[in-house]
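In this view, the complex is presented without one of its protein chains, the others remaining in place.
Presenting chain A:
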């Protein structure tokens, strides 16, 4: 049985179709990412699961039961909000214990549970502080503890790492993954950061304009995108237009080619002019132009580096050129 399933779910705001006939199945225990640019409908989907929005059409099921007419407080899901939404008038322990207080648990029990949850997110000893006295990363962990203490069957995370700096973000990615594996509950998170989605999730759904364009494992959406949008959004693939691909392979379809799959070789099927170079530390990014198409190549350390203005030959392994259906 799937933890969450959408059956033709739409959410319209006036003339805007924020979510447009989305169908979706998320398995129990899965770490699922909803990836897309802002305004693509991913956050609205998350809010539909939590119950903050009601669908204009369609059925939403949680563990088989239709919930689209249930208010948030009846659903077995909890949310970590993008702005954390910690209650400023309560200290950290009472924030974490809030849900248990509402559920009628006595003070001693709920404080014990809150302290355990704080320990799980490595914030023991912070219980008496006010949220305003914490850093962004700490607040985020309090928000996480406050949701997890409710023992939800599905945890929803809205851009959970968006407000953190790079280093903290990488650390939290690892922590979230470990936590999800330990607890074994379904995590659904929304992000616009493809790196985050690919590194954390078991499966990724790529959203654009209220629709899901592709759902699959990180490897699938990265290496075998169905449509050019996915190829471009998930890791900025080069997209070769159909006429060019037809000349190269004989098949008339757009194709995706990862920047790291491109090599500068002595001879190759495509000649290109180097327009810019940028040093990224572990690799060098080269921007080229070939027959009116802008291409990006990532050259590994040690590979010969061309200079801007050079004309070079480009080569790749046949298997790396991925033909796509939609053009």
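As a convention for this text, a contact is a pair of C-beta atoms (placed from the backbone, for glycine too) under 8 Å apart; a residue touches a chain by one contact, two chains touch by 3 or more; residues count from 1.
Here is the rule we go by: contacts and distances are computed from a predicted model.
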{"item": "From \"NADH-quinone oxidoreductase subunit J\", \"Thiazole synthase\", \"ABC transporter permease\" or \"Acyl carrier protein\", the hidden chain's UniProt protein name", "value": "\"ABC transporter permease\""}
{"item": "Residue of A:16, A:65, A:102 or A:325 in touch with the missing chain, whole complex considered", "value": "A:102"}
{"item": "Given A:78, A:180, A:194 or A:237, the one touching the chain that is not displayed", "value": "A:78"}
{"item": "Omitted-chain contact residue, chosen from A:9, A:33 or A:50", "value": "A:50"}
{"item": "Contact footprint on chain A, counting only the chain that is left out", "value": "50-52, 71-73, 77-79, 81-83, 85, 87-89, 98-99, 101-103, 146-147, 150"}
